[in-house]
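The structure is given below, and queries will be raised subsequently.
Missing here: one protein chain of the complex. Every other protein chain is in place.
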């Protein structure tokens, strides 16, 4: 049994959905030594989230942003928490909808994802700045 | 400490929300030997998802489908990724909303779910075909 925990710093991204699979895997070289286990990722913020979805077409990520903006609209009449700008409260709701964490199985030293699955950083603020992940890896060594 | 990981193949289902608790439990007989632990399920697809909800009334599962179709509509003006059909991009969004995985506590050899909780396979495509889960079980043996 082996445990590893590390903070992964993500550089600022524009508002939208961004593929970060490679960045996460490269930050976790210890993955290679796990026969069977799990990798947990938590984003330590309340206006950005993590998702697992289609890793090929940039259209898909653009449409995620378009749907999010339609479903959680800025300047809706029911918002009262508006002091941090019109993008702030919608960002909180989007962050909770997509969720703050991912749990990914590890198999023979690699993430056991489907062919088309990639890790998304979902940046819901106009200027969210750097984002921080806590990565926790544990499992049975090879 | 004991680890077990297995792929569970699910036969094709029509679009909608389907109860698969029994199928999952029967595929994981090792559950019975765990005193305290966890079962993780990941669906390796980007247009189907897993949820935990009411296990009794088929009405509830039908209403999940009705709400999903209203909240993530086909043929909305903002979709650009339309090449794989009108059900494709909504399926990606629904999959990320309900989420690709479940983590379920195991207690004295059984899933420690509430009385009314059951595992849903949420099939968001018209013809999604077979779906594959990666099940990872670990914990303290009885």
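A and B label the chains in the order they appear, each numbered from 1.
The definition used in the following text is that a contact is a pair of C-beta atoms (placed from the backbone, for glycine too) under 8 Å apart; a residue touches a chain by one contact, two chains touch by 3 or more.
Since we're looking at a predicted model, the values are computed, not measured.
**Q** Which one, A:10, A:34, A:95 or A:112, makes contact with the chain that was left out?
**A** Residue touching the absent chain, from the options given: A:95.
**Q** Decide which residue listed in B:97, B:121 or B:137 touches the omitted chain of the complex.
**A** Residue touching the chain left out of view: B:97.
**Q** Footprint of the hidden chain on chain B, which residues?
**A** Listed in rising order, the touching residues are 1, 36-38, 51-54, 57, 59-60, 62-64, 66-67, 70-71, 97-99, 102-105, 107, 112-117, 120, 139-140.
**Q** Given the full complex, what residues of chain A touch the hidden partner chain?
**A** Where chain A meets the chain not shown: residues 1, 3-5, 40, 42-46, 71-72, 76, 78-81, 89, 92-93, 95-97, 99-101, 103, 132, 134, 136.
What we mean here is this: only the chains that are shown with their structure count from here on.
**Q** Averaging only over C-alpha atoms, locate the centres of chain A and chain B and give their separation in whole Å.
**A** Result: the chain centres lie 20 Å from each other.
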